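A single protein chain has been removed from this complex, and every other one stays in its place.
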Amino acid sequence: MSDILVYVLHYQGELNKNSLGAVSEGARLAGELGGEAHAIVVGDGDDLTEDLAASLGSYGAAKVFRARAPEGLAQPVVDAMAKVMTDNGHTYALFGGGLLGFEVGAGLAARLGAGVTMEVTEVDVQDGKLVASRPILQDSKISKSRYKERGVIIGRLNAFEAKESGGGAAAVEDVEVELSPQATKATMVERGEQRGEDVDIEGADVLVAGGRGLGKAEGFGLCEELATAMGGAVAATRAVVDAGWYPYSTQIGQTGKTVAPKLYLAAGISGAIQHKVGMQSSENIVAINKDSNAPIFEFSDLGIVGDLNKILPKLTEAVKAKKGG
Amino acid sequence: MAAVPSQFPPPVDSPDEFVKRELDPEDERIEVGVAIVGGGPAGLACANRLLQLIAEDGALAEQLGEVPVAVVEKGKACGAHNLSGAVMNPSALRELFPDMDESEWPTQLEVEKESVYWMLSSKLALPLWPVPPPFRNHGNVVVSVAELSRWLAEKAEEAGAYILTETSAQQLLVEDGVVRGVRSGDKGRGKEGEPLGNFEPGSDLVARATVLAEGTWGHLTGAAIREFDLGAGREPQVWALGVKEVWEVEKPLDRVIHTLGWPLRYGAKWQEFGGSWIYPMADNRVSIGFVAGLDHTDAEMSVHDVLQQFKGHKRVRRILEGGKRVAWGAKAIPEGGYWAMPKLSAPGVVLAGDSGGMVNVPRLKGLHYAIHAGILAADAIYRALKNGSTDLRAYEEMVEESAIGTDLYETRNMKQPFGRGFFVGGAITNAMVVTKGRFPGGRWKNHRDADAPVFRGGKSRKYPKPDGRYTFDKLSSVFITGNATRDDAPNHIRVQKDVPRELAEAWVWMCPAGVYELPEDAPQEGPVDLIVNYTNCVQCGAITAKGGRLTPPEGGDGPLYQIT
Partner (left out) sequence: MKICVLVKEVPDAAVEKRIDTSTGRMDRSGEKNLNPFDTHAIEAAMQIKEGGAVPVEEVVAVTMGPESAVRALHKAVSLGADRSVHLSDEALAGSDVAATGYALAKTLERESPDLVLLGQQSDDGECYTIGAVVAEHLGMPSLTQVIQIDVEEGKLRCERQAEYGYDTVAVELPAVISVGDAINEPRYPSLKAIMGAKKKPLDGLAAADAGIDASKVGADGSMVDCGDFTDPPQKEPGQIIEDEDTAETVEKIVAWLEERKLLS
């Protein structure tokens, strides 16, 4: 019988969706283990209300611990979670994908002398214990982690789906945390500054990527409209970045960024391996290309052989209609 | 419609760009004893031999200072840019390390059986029996030249050599007609050559003697040949392009195989001289490659695609069935033979290995000559250093009198007759083999590869569409070489802009790495300004034979060959 403690990140009164996914996952696993999934939220602002914390019950948390400590930094959370796990005997700590999760999870593993696995895509129960699977070697293999005692499991971005379990409000327990010396030595000066020009390619759920098939730099206008309609961002291949059609910060591939969005829509991209390695882990790949022999059709989930100049504008309209209507 | 590549020479000014005539001030120079350009078999054999000699000679060791031997290698590691079949005559390793037990040599396996096939079609193969003399390899060993170079580099480093990888040699340092060393390439330049934030200029590597062992396309070798007129009185050098793959197979191959014929064409008008090899390697691997002369006239000739086509032959498919491709690469080979070897020395410098054209074409051998030449270069330099001289002409005689000179002389005319076509050429060459080169004698001329006119000959119709299992496209092949050059690197390839369509297409097909691309709006007739995807370049050197010029990119760029 093992309990799982799930870290939940929040910001400006909203709970992080990767964290919600982790809570749902934790609840599912705890059920199989015959234990409970508890959540922990850490913060020092007024937005961390009892209601907000209790709402985690609808994602399956049986109890929520709330600790007052500086926000947005990892080490105070390590202190909070270590205390809760030590006092309450949780066997596992679970995190949704995201930077803070990595930092907290690693520090917590060191504090507790636990085993830790990151970039986890799947968790199962075997013989009453959790086994975490993660891809390695550029997603070419999967390795399974088994923990000798406690385990710290850190999910990959978007690995766990948030599911409302139908549970009611969870009980909230306030926890006093004594901060370790290192936790007091970092101070947040400014949090969450938005910088206009930088679009977060790596964090986007939807990417509309353009390649040589667009024909000219102006072709990216079509991609931008579709991306806006879908609430995503625009990316590019090396060839068009070289030609100056789009900035390097959006380049995907062997010599650019590696992404794994929920949807990667490739317009006018042949799918040579140098590009493929940058996006092959995308959950859904849609390709539009007028050449039926383009390699991209070998690994796309949905391939359309046709003229993107005709298809993209109509698709944009249809998407707007679906979403607006 | 035909175009002659040599009429569209690349924008290059060798004496101006590649020779530096004033040395940096003393405190900025790097002084070494001997500078060796090229971390392949020739260069590393030279390094090892020199260090053996220096170890026995304390006085010279002191004279040469802190860095007695420096090897400059543009690849990420020694061997990263080495590629060959290869079946090597082990005599050279015996000579370099006489006290070493053979079991320590980095060889794949010993040749036991051998076969030669004349491929008549995609299904028929006629075994040639008895095996023609040039193809007899008993006593020789199969090696991976990339592995061999790594091993030689380790030995050289243990002996005290400074191996400077990721360092290109961009210019020859020449002062008062004497070669004083080389200048290393700059790092951190952008697309237009502009210095970037982390720009690091190269340095003058000043040495008492320099060895150019750059391999098939000696960049500085070319500069030295121009500067000191080392080609005077000799035939022009000609090249072939070899494209190779390494496969893991289910059934180990039991013999060394060479083929001629299909898919190459026999007519003199095509100038398709070459053939294939299939060699067994250790651990159930097989090395398979195709070689063809770069004086081919069909603009659609692509050795990479010919190799893919060749793998469809019934016999070859049987060997590769159920297997997996684990490596790919391409490299040019000098095929000019004896008459095309340049003068091998100038004051302060010697040429060794493929850079000096030391390849025996009929026997397909060059590795052991490269190592022998490296040893001879070391001996000649040692003697000159003891006498405080920069006169290295003794090296030329040593090479002439060695097996290199003898063997190359015997086979001196054996490639040229194939200019008359497969059958006439074959007959003449056979006569030469039987009479050990004496009949017919004389000096057969070489014709520059770039002088051969190119026209559309339809060869590409037979190339297979890549299936990703047994046949592959160029881009995914480049990918597995580990080539990941940064996108904002400057362009290291020189080709003329606005060339005739046939020539543009010839370059597009010829390049095994897909560097050249026709723009979508290229006119069907008339001048084409090719797109040059130079970051794909695996530095095989073919473009230099066919009217362009490969210059060394930033050190560390290019493929990372490991078992080619």
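Read from first to last, the chains carry the letters A and B; within each, the first residue is number 1.
Rule of thumb we're sticking to: a residue touches a chain if its C-beta (ideal position, glycine included) is under 8 Å from a C-beta of that chain, and two chains touch if they have at least 3 such contacts.
Computed from a predicted model, the values in this text were never measured in an experiment.
Trainee: Check each of A:L48, A:A243 or A:I311 against the chain that is not shown and name the one that touches it.
Mentor: Considering all chains, including the one not shown, the answer is A:I311.
Trainee: Based on the whole complex, identify which of B:P9, B:G188, B:P236 or B:G312 touches the chain you can't see.
Mentor: Considering all chains, including the one not shown, the answer is B:G188.
Trainee: Just name the one of B:S287, B:N446, B:N483 or B:Q496 that touches the chain not displayed here.
Mentor: Considering the complete complex, B:N483 is the one touching the chain left out.
Trainee: Touching the missing chain, which residues of subunit A?
Mentor: Those residues of subunit A that touch the unshown chain are 9, 11, 16, 72-75, 78, 98-100, 102-107, 109-111, 113-119, 135-151, 180-183, 185-195, 200, 206, 230, 262-263, 284-286, 292, 297, 299-307, 310-311, 314-315, 318-319, 322-323.
Trainee: Take the complete complex as the reference. Which residues in subunit B touch the chain that isn't displayed?
Mentor: So the residues of subunit B touching the unseen chain are 30, 67, 70, 76-77, 80, 162, 164, 167, 184, 187-188, 196-198, 200, 202-203, 205, 326, 480-484, 559-560, 562.
By definition in this document, only the chains that are shown with their structure count from here on.
Trainee: For subunit A and subunit B, what's the span in angstrom between their mean Cα positions?
Mentor: 49
Trainee: Along subunit B, where are the residues that touch subunit A in the complex?
Mentor: By the definition above, subunit B touches subunit A via 465, 468, 473, 475-476, 479, 484-487, 520, 533, 535.
Trainee: If you look only at subunit A, which of its residues touch subunit B in the complex?
Mentor: Residues 215, 238-239, 241-242, 248, 251, 254-256, 272-274, 293, 295, 298.
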